[in-house]
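Only one protein chain is missing from this complex, and each of the others stays in its spot.
The chains carry the letters A, B, C, D and E, assigned in the order they are written, with residues numbered from 1 in each.
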Amino acid sequence: MRSFNRGALDLRPVTLTPGVSRYAEGSVQVEFGHTKVLVTCSTEERVPPHLVGKGTGWVTAEYGMLPRATHSRNQRESAKGKQTGRTMEIQRLIGRSLRAAVDLASLGPRTFTLDCDVLQADGGTRTASITGAYVALVLAIRSLQKAGTLTKPPKLTPLAAVSVGVVKGEVRVDLDYDEDSNADVDLNLVATADGRMVELQGTAEHQLFDRKTLDAMVDGGLAAIQQLVAAQAKVLG
Amino acid sequence: MRSFNRGALDLRPVTLTPGVSRYAEGSVQVEFGHTKVLVTCSTEERVPPHLVGKGTGWVTAEYGMLPRATHSRNQRESAKGKQTGRTMEIQRLIGRSLRAAVDLASLGPRTFTLDCDVLQADGGTRTASITGAYVALVLAIRSLQKAGTLTKPPKLTPLAAVSVGVVKGEVRVDLDYDEDSNADVDLNLVATADGRMVELQGTAEHQLFDRKTLDAMVDGGLAAIQQLVAAQAKVLG
Amino acid sequence: MRSFNRGALDLRPVTLTPGVSRYAEGSVQVEFGHTKVLVTCSTEERVPPHLVGKGTGWVTAEYGMLPRATHSRNQRESAKGKQTGRTMEIQRLIGRSLRAAVDLASLGPRTFTLDCDVLQADGGTRTASITGAYVALVLAIRSLQKAGTLTKPPKLTPLAAVSVGVVKGEVRVDLDYDEDSNADVDLNLVATADGRMVELQGTAEHQLFDRKTLDAMVDGGLAAIQQLVAAQAKVLG
Amino acid sequence: MRSFNRGALDLRPVTLTPGVSRYAEGSVQVEFGHTKVLVTCSTEERVPPHLVGKGTGWVTAEYGMLPRATHSRNQRESAKGKQTGRTMEIQRLIGRSLRAAVDLASLGPRTFTLDCDVLQADGGTRTASITGAYVALVLAIRSLQKAGTLTKPPKLTPLAAVSVGVVKGEVRVDLDYDEDSNADVDLNLVATADGRMVELQGTAEHQLFDRKTLDAMVDGGLAAIQQLVAAQAKVLG
Amino acid sequence: MRSFNRGALDLRPVTLTPGVSRYAEGSVQVEFGHTKVLVTCSTEERVPPHLVGKGTGWVTAEYGMLPRATHSRNQRESAKGKQTGRTMEIQRLIGRSLRAAVDLASLGPRTFTLDCDVLQADGGTRTASITGAYVALVLAIRSLQKAGTLTKPPKLTPLAAVSVGVVKGEVRVDLDYDEDSNADVDLNLVATADGRMVELQGTAEHQLFDRKTLDAMVDGGLAAIQQLVAAQAKVLG
Partner (left out) sequence: MRSFNRGALDLRPVTLTPGVSRYAEGSVQVEFGHTKVLVTCSTEERVPPHLVGKGTGWVTAEYGMLPRATHSRNQRESAKGKQTGRTMEIQRLIGRSLRAAVDLASLGPRTFTLDCDVLQADGGTRTASITGAYVALVLAIRSLQKAGTLTKPPKLTPLAAVSVGVVKGEVRVDLDYDEDSNADVDLNLVATADGRMVELQGTAEHQLFDRKTLDAMVDGGLAAIQQLVAAQAKVLG
């Protein structure tokens, strides 16, 4: 039996709580089952060096995990003096995904930084982060529009992310930590509700995967993403 | 008028929500007004090198702040590759304070690590951290007692912390961010309900302080700490 | 016209020169067109902490690029004092891929380290690295067998890697640097000759991709990988 | 019996030797018994970013200890690649204290950096540093006045620092290393000769302290500071 | 018998292969026996801060070694997060030597960076690097002259480098790794063909050396350098 008593292609209960930060231009707490991520979107009136003078905006992301977000405590990255390869890989993925969600040129010369901090980790922290980050980004854009800083509404492409895997020979969607640790294949998918893909990262953990399995995983992932985009839309009104 | 419509010697509304982490041995979310800190206590069956073979336990603390806990975004310490002097100073203060709260010898050869992560910062993050850390530590101890790992109840000294300052010529307790930025004198006090002191750190920000002012600040701080220790006791049952 | 006067689904000229290092247990210089990577496989009679006492072996990889491997000079990572996120992402990918190429248990308690150093970069450095690393790994295994250190032949799964992309509306295989910089979609594929997949990483660079495009990219990639595995087999005899 | 055959509230022999550096704008070697600190004050015609354009000056401090300043050798911080939390805490304390000693606005847009390097450590290195730093700062100011760089004499607030503690149940002033290691309570006080306080940092080492003990420690500390400020005045003429 | 069947004062076979990099302004692969170094010279139209506005150019060098260039694998410096003292010492030596090879003023306000990366190490990597770097520098200068960036030919001082040592009581030139590990005295010499010296670094490894030995080593070194400069001249045409 899967956690939350759900079927192989079902998501865990998903919660998106907007406005959790008193200070950030946009914010949301996103929960996929027991996984909880606090996402803030901060804006700055400047862009990275390679974009100076081009008039276009930038979206970037950082990812972190509280030391005891997990079953056992991990060393704090600031104390170690560097971010792990895993952290860098995830924040690069979040950044690329969110840059696909908005027409950067329409943002004007400013930077939107998405901080995704995992308060509790039970699998799927990167997909929850991306799903929440879309909401935080839109809220930050709205707050700039309200303040008159952004006058033209930027063109948005709603998107969300989900993990899929093969566990005990079965394709399953939105793996929790136990399933993730035992998956034979692991795939993270970022896409729109109409099935256009942004990122697709599949990994053979203990078993190579054939074309048929890939197809089944993509099918399951795209269906789940439709529900996640619907949940985002509900919160964003 | 002070925030939350309170008098010069009043605390902001204080909330202590225990058990917020599914995995940590002890945890609490502590709020002093808009300041929110997530505190977890993690236990490990080993001690630092200087205590190996002595049979005694250890209590240590780490402190962090989410990049957008504050009015404007701060660079992530893990991305900078080092902790700031302020962070180190605060986590050393929390660690010393909590070591005074428990008889280390009675903990057995194990380490209790208090992670204090500031989700939102509106002044008093170090005093809220200490106040919450006492609760998280006691909960972790109880969880080890329940599991049979700790058989004899350790001797505890309940303690809490509060900031005091001189703002516009007036001694005030539990400063929020605006007051803190404008305080002439700033004092952090860690103490027990019966007025025995653990840490006292007073700083002349814009104005030196005389003996009379010190006395008034200590009076105000000790009175507030009585209330904080009462709030802890209520939560701990 | 593509570089080397080739069709959309053709590889660049591929060269695998084994035995280029006088000291390493296994080595190869791999070239995909103008991209040149020197791969060595070094063995050590010990395993990482998490495998001590389990009898199983380990395969890991590191990736680097000479400062002037590229069109303009990049700062040396050792001088910067840290590896970039890109470097970490690539070396994690190489390591995971090669661990799928061999039955770790059959290696005995020893570590095989694949160092992939890019001498010249014209696109596809990570796929050339993986393709070469398989050769270097097999050569190192053979050298240990010859020396009598490894007595039972480990079970191997030949695999190779190729990049695929959508450039000017066309699915193309093995992109060079110019194509890579202008690709709308970018996909790296690691697989066996019979089409079982190890890693699949697709990214929408300037344009989301639909299911049909994904299918065409996977088709093109798998066909190219058949040729790469044949080239490896020829070199390995 | 205390070192140097002194009473509980007596200082160790204090020496202030000005002008020990041939190059620094101001310098002094300060000795509190066997504790020896070389303090230089360097001036620069620029200010930190947050003060640019405000016309005001800045005073900052750095603290270091030679590896064999202590009973046993400590690892060199430059070799470790980072400063310890203790070092950071101390240099922040020295900097804050010295900023209280001078009207920053009257310094003009320049920075005074106080380097306090401990040549030999027998307790009280931070209080000796602050006491010496005041002398070095005044000498540097005078040297700038002499050179005509500073035309108006800045407003100065003479101050000094001393440690106080409870050792064997007795309040003692200016602890040496042995006393410091065995103190039940430890307090560092920075103040003026007329009893106005700049910094007050009290810590319960092995025993909480009550109000009466605090009062006795502050009394002892303020009396000692009168003597230290007198010693400074004598040297400064 | 020495490697390559040579006499005490003979060089190993020396190869200089120019133009090995498709992108660098100048490049060469230099081999001294089994020692192989890839040297590139990159140019940039800017100078370090201390030369801005002076119209003069700059030449600098960086040195690295692939992890498995040596008999056993060394940890990658980028993974360690810092360069070793040995690496820094060598790259400072290469930089100083090459700055002596060209009239910096005649280069105009631009920087020439020599990257010397050791692909295989069998002794003499620093002397091979310097010998190759001179070739790469000249090739880069020529490429800038051809492009019209440099209009006046800079004044050059051809130079090369060789190691000399005392092994088994005998002065030997161009030591390989085995000889180097067993040398009693070790000397690196950088000079011109007509015997003017640029750098001379002699070290007593296991035995002090007298004046007569120094003289014999310098004699042997200068003779070998004549041959190396001739080899450079042949390649440079």
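Note that in this section a contact is a pair of C-beta atoms (placed from the backbone, for glycine too) under 8 Å apart; a residue touches a chain by one contact, two chains touch by 3 or more.
In this text the structure is predicted, and so the values were computed from the model without any measurement.
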Options D:D117, D:D184, D:E205 or D:D219, residue touching the unrepresented chain
D:D117
Touching the hidden chain in the complete assembly: which of D:R22, D:K146 or D:K212 does that?
D:R22
Contacting the left-out chain: of E:R92, E:K155 or E:K168, that is E:R92
Of the residues E:A100, E:L114 or E:A140, I need the one that contacts the missing chain.
E:A100
Determine and list the chain D residues touching the chain excluded from the picture.
21-24, 27, 34, 38, 40, 42, 44, 62, 64, 66-73, 76-83, 87, 113, 115, 117, 119-120, 122
Residues of chain E (touch criterion as defined above) contacting the omitted chain:
82, 85-86, 88-89, 91-92, 96, 100, 157, 187, 191-192, 195-204, 208-211, 214, 218
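The rule we apply is simple: only the chains that are shown with their structure count from here on.
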Where the CA atoms of chain D average out and where those of chain E average out, how many Å apart are those spots?
50
Taking the mean of the CA coordinates per chain, how far is chain B from chain D in Å?
28
Find the geometric centre of each of chain C and chain E from their Cα atoms only, then give the gap between the two centres in Å, rounded to an integer.
33
Multi-partner residues in chain A (2 or more other chains touched) are 81-82
